[in-house]
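All protein chains but one are shown at their positions in the complex.
Take a look at subunit A:
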Amino acid sequence: MGSFQSLPDDHQYRTLSQKTGFSLEQIGILHNRFKQLSQNEDTLRRDDLKTIQDLESNPIRSQIIEAFFDKRNFQKDATGSVQEIGFEEFLTVMSYFRAPAHQITEEQREEIRRAKLRFLFNMHDTDNDGTITLEEYRHVVEELLSRSGALGRETAKGIADAAMLEVASITVGPMAPDEFYEGITFEQFLKILKGVEIETRMHIRFLNMDTTVLCK
């Protein structure tokens, strides 16, 4: 366990803890990491995140970084993106990945699931119009396949199209001749991912160990 000299802004930590659900220790550790990334400034910028070496090889790196600066993830009902974020926003985004507690009700579980899926949805929906269009989906698939190099854009297009088709058929079903399929809305998104277990896939075990020394 790391030792903290004096918890700065203890009161601030408490409010953060209540808001995001992290424990005080975890907040402390994350704050250390925040300071490490932002080189001890108060705000974090995109470039700071881009310097993380381990993140280089991640195919969806840009989306992840973007997610931190996306106002929709700050739970304040705002849209658009910002240039820099403070620790509170950093923590808010992190809280999407917290593990749900063991003893929670079904509704709470559902809520958490929605929140996590909303995060994913926002990652896809870059133009903020509330739907994932074919183009946006294709973009995501291309990114995912970008490391495999061999087959490239054509495959990605084909796969993305097939995926969209699936969504269309599951959620909308047979449509009237003059209807126009805009894209995937959030509700449809929820529906198609009903089978996937989100809780385990989208959570990070936050250790009570200060690992800032170990990471680059």
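Things worth noting here:
We adopt the following convention: contacts are C-beta pairs under 8 Å (C-beta built on N, C-alpha and C of every residue); 3 or more make two chains touch, one makes a residue touch a chain; residues count from 1.
The rule we apply is simple: contacts and distances are computed from a predicted model.
Here one chain is missing from view; checked against "Histidine-containing phosphotransfer protein", "Sodium/hydrogen exchanger 2 isoform X3", "Pyruvate dehydrogenase E1 component subunit alpha" or "Sorting nexin-4", UniProt names that protein "Sodium/hydrogen exchanger 2 isoform X3".
Listed residues A:R33, A:R46 or A:R109: the one in touch with the omitted chain is A:R33. Of the listed positions A:L16, A:I85, A:I112 or A:V141, the one in contact with the omitted chain in the full complex is A:V141. For the chain missing from the display, the contacting residue among A:L24, A:I64, A:V82 or A:A115 is A:I64, taking the whole complex into account. Contact residues of subunit A toward the unshown chain are 30, 33, 37, 49, 52, 54-55, 57-61, 63-64, 94, 97, 99, 102, 120, 123, 133-135, 138, 140-141, 144-145, 147-151, 153-155, 157-159, 161-170, 172, 174-183, 192-193, 195-207, 211-212, 214-215.
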